[in-house]
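Only one protein chain is missing; all other protein chains are in place.
First chain written, first letter: the chains are A, B and C, and each begins at residue 1.
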Amino acid sequence: MRRYFARKLLVYALTFVVAVTVNWMIPRFMPGDPVAAMVARARVSQPEAAEAMRTYYNNLFGFDEPLWQQYLHFWGALLQGDFGISIWVFPTPVGDVLLDALPYTLGLMIPSVLLSWFVGNWIGALSARRKVLDNTVLPVGYVLTAMPYMWIAVILAWALGGQAGWFPLSGGYSLDIQPGWNTAFALDALHHWVLPFLSLFLVALGGWAIGMRNMIIYELESDYSSYLSALGAPQRLIRRYAFRNAVLPQVTGLALQLGVLVAGALVTEIVFAYPGLGSLILASIQNQDFFLLQGAFLFIVIGVLIANFLIDVVYVVVDPRTRTGMAGGTS
Amino acid sequence: MSTRPEPAPEPAAAPSTPAAPSEPAASSAPAAPSTPAASSAAPAAKPGGEWLHYAVRNPKLLIGSFLVVVLLAIGLIGPVLLDNGNPNEYVGPQAAPPDGTYWMGTTTFGQDVYAQFVHGLRATFLVGVVGGAIAAVIAMLVGFLAGYRGGLVDEVLTMLTNVVLVIPALAVLLIINAYMGVRSVAVQGLFIGLTSWPWAARAIRAQTFSLRTREFVDLARLSGSGTWRIVFREIAPNMSSYLFMMFILLFGGAILIASSLDFIGLGPTEGVSLGLMLQSAQQWSALQLGMWWWFIPPGAGITAIVGALYVANVGLDEVFNPKLRES
Amino acid sequence: MTLTVDDLRVHYRTLRGEVRALDGVSFGLADGEILGLAGESGCGKTTLGKSLIRLDGRMRHAGGTVTLDGDELPLADDRAMNAYRFHKISLVPQYSMSALNPTRRVGRMIRELLASRGVSVDTDELRRRLDLVGLAPDVLDRYPIELSGGMKQRTVMVISTLLDPSVLVADEVTSALDVSNQQAVVGALTGLRDKGLVTSMIFVTHDLGLTSHIADSIMVMYAGKLAEKAPTTVLTTAPRHPYTRMLIGSLPQVGARYKDKPLSGIEGSPPSLLNPPAGCRFRDRCPLADARCAEEPPAVEVAPRHTVACWKAA
Partner (left out) sequence: MLTLDRVTKTFRAGAFGGGSTTAVDRVSFSAAPGELVSLIGESGSGKSTIGRMVLGLTPVSSGSLTLDGERVRPGKDFYRRVQGVFQDPFSCYNPVFKADRVFALVRRAYHPGVGDTEWADRVERAVRDVRLDPGQVLGRYPHQLSGGQLQRLLIARALLLDPRFLVADEITSMLDASTRIDVLNLLAGLKDRGLGVLYITHDLSLGTYLAERTVVLRGGRVVERGDTQKVFGNPLHPYTRTLLAAVPRIGRPWTEAAPVDACAYHAGGAAGSGEDLHETEPDHFVACAHLPDCGRTRP
């Protein structure tokens, strides 16, 4: 088990290094003069801000230094939690801007990912080897899983927000309410939360249901299932075992899907102008705020790495074979 | 952009113990499902015959491929039938709902939504093909090499695969595209391909790993065949169905991720795609204005392509994998 | 008679039609008897073993009856068969190595299995039985992956016989084992019968030599039909069916040498069971065959407890 975690942590550490390096490299190795281009494209109205940007970029990139020094400085700043200064909301540090947005993204993602996983697995397990359910769940599942996240978000907003008028179309809370720890704000935030949550939940749901259905059929054909049938064990027990074992690859699947789920959350936030990382990314692109964009990238990578590690821990808990140290586990 | 249905795991190939000749399943071929008493030398259908039998009777496969072909045809022929070259031109009345002239209505600026849609289909298929093909090629190179060579090569490639797997592809693509001044559909596809191969490489590696211990691989070595010849002439044909299904999934995945990039505003700087249509609909408040004809068609187009691909893929899976067949 | 099989027919559904894997087989299994079921690939022995336990999706009960302790088994009715499975008729499968749920400790799996059949676990008895096959009680606290192949197989043997079934079907249980382990497994199986934990047993195998060490009588099958059934010593020393004779003749005994006297096999291969030819199915490979063999030979009791299906055997 120690080997298992050591391996995992090594992969995550390497991933982090690669991500940071990519982050450092892209502005430097893309064709053209990034500073001039950025300042020119930034269209900053205040002259002092434009000047500050130019000085700041030149200092930060330190183009007269050798590459390896630039690289080390980059790491040094990063390890002190310095992601740079945002241009869009000049002169707020990028880290602060991102931290303000983070709760909204997490508040959207964590419930939708977990709930879709649980409900999807449950539906998938129910439909496996049951003709009527199978014939309805599968097609619906495939349509859901093929939908671009932003499209289902737009449709939901149009139908339930615009046409029916049940939910607000945009924002994380109403403009006339001050964010704070009170019931009024909580209810308002919840009201705004429902539609983005629902879009994320529905698309992911289809995939999990289909995955579980296929895995459970595979398990129902396995030798231990045949043996139980041969001993006359009731379907209930056989299905319970099959479900239990089919969940394992679904846990691994959750780790594999994290990137896709994050991407889904970002575009969904954009549709609803939900004040999370996705909207920040859109703003940073529209305002050519590259520091904010790169900071968001690192935030996402770190978040995904942490989530991966948590899933690894869960996997060890649910699969006894990793604990006995005899099987590899997820990757 | 969604939970992708991976092909169902294949049953472990080749028994590792010196098992007895057991009946009725005699052949252990993964491609040709064994039938009882298949060992008797009755002139039988060739291995391809059996899956063809199921293929033409599989509604999922038929419906899925039919839809894909129809959409592809619209994307290929549609633009040719329109006389104006640029779908982004302001040709009609502003914000008009669908009518006889403009089948899908017009945008706030008077662009023909139908013209954009057929051109967009084309771009969407293109990005899918480019992204899917590049990802498939990388996945095959990495997967075959790691699975066949094993040892240190495998360790290094697996590590690389896992690293790329963990990094969220869209996030990397955001950074890359943001720093690129001019973006084309092909370059977008290229970068999508470069970031979306890891899961497929892992799957191929696992398959290759189990196939390389099969004795026909040893026999090919004894016949003087080299590594790549063995990989492409012996191992790959045995998983051709699997590779094809993998390409379909990569294709669908590339379309979805491209549409997300477009939507965020990092799509191609020239031309039109279904994702860009969604983006401008969003940007110019089609939702608030109730212009459903602007945002429904592009999303429906993407969903139809990807959904049809997935459904065809399940059909194929059922055709090749008898365990998943109904009843 | 514990078990009486009368004209049992089981077919496999395939794309090209029904394969008559088991095509009219009759025999009896006496109380306390161990019957060795031998034959080559495709002879129907595994199909017969499976049919007594559970028909899988592709198998169809095409006729005949099986009577166990006086009750006719509802072979075609999967649900109704559950009443008999485990309690009356049980199985040690060929896939013993993978028959245990990998994510359950063995003890818990046994408890849950028994509870699902409405039986409570007698822990002392369970331990006694594990001890009987040479397993320590701590097996119950382990996951299957922590057990060796032989341990898993013995565990499965104990589980399958927990309810003291009347008939135990052991399907190719020794085929993946080394010779020294084969002996131990055969010993354990005989022990189960001797201690009365199972009444009778059907030992399915392709290894005629091994069968002769465990079985009281041996039934040789060929192409979905019974060829010969006799007490073990009779069948191995004085077989009547040409197929049995040639089969035994093709087995090299220790000490037999090619240099001294080459043995010979049986030319040809069994007929396809998709549309089996009329008459004796061994006809094409039989050196004694003549015109009469175009007619199907009935299974005749040529001596007490010795049945042969051959015109030349009488």
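Convention: contacts are C-beta pairs under 8 Å (C-beta built on N, C-alpha and C of every residue); 3 or more make two chains touch, one makes a residue touch a chain.
The structure presented is a predicted model; accordingly, all values stated were derived computationally and were not measured.
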Displayed chains contacted by the hidden chain, counting the whole assembly: B, C
Contacting the left-out chain in the complete assembly, out of C:182, C:199 or C:217: C:182
Residue of B:74, B:91 or B:220 touching the missing chain in the full complex: B:220
Contact with the hidden chain (one of C:208, C:226 or C:313): C:208
For chain B, residues in touch with the removed chain: 14-15, 17-21, 26-32, 34, 38-44, 46-47, 151-152, 154-155, 214-216, 218-225, 234, 237-238, 240
Contact footprint on chain C, counting only the chain that is left out: 40-41, 178-180, 182-183, 206-210, 212-213, 233, 236-237, 246-248, 250-258, 262-266, 269
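Keep in mind that, in the parts below, only the chains that are shown with their structure count from here on.
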Closest chain to global C-alpha mean, per-chain Cα centroids: B
Intercentroid distance (Cα basis), chain B paired with chain A, Å: 22
Whole-Å separation of chain centres (CA-atom averages), chain B against chain C: 48
In the complex with chain A, residue positions of chain B that touch it: 1-6, 8-9, 158-159, 162-163, 165-172, 174-176, 178-181, 199, 202, 252, 256-257, 259-260, 263-266, 275, 278, 281-282, 287-288, 290, 292, 295-296, 298-300, 302-311, 314, 323-324, 326
For the chain A and chain C complex, residues of the former touching the latter: 222-224, 226-234, 236-237, 241, 244-245, 248, 318-321, 324, 326-327
Contact set on chain C toward chain A in their complex: 53-54, 81-87, 90-91, 93, 95, 98-105, 112-113, 116-117, 143, 145-146, 156, 159-160
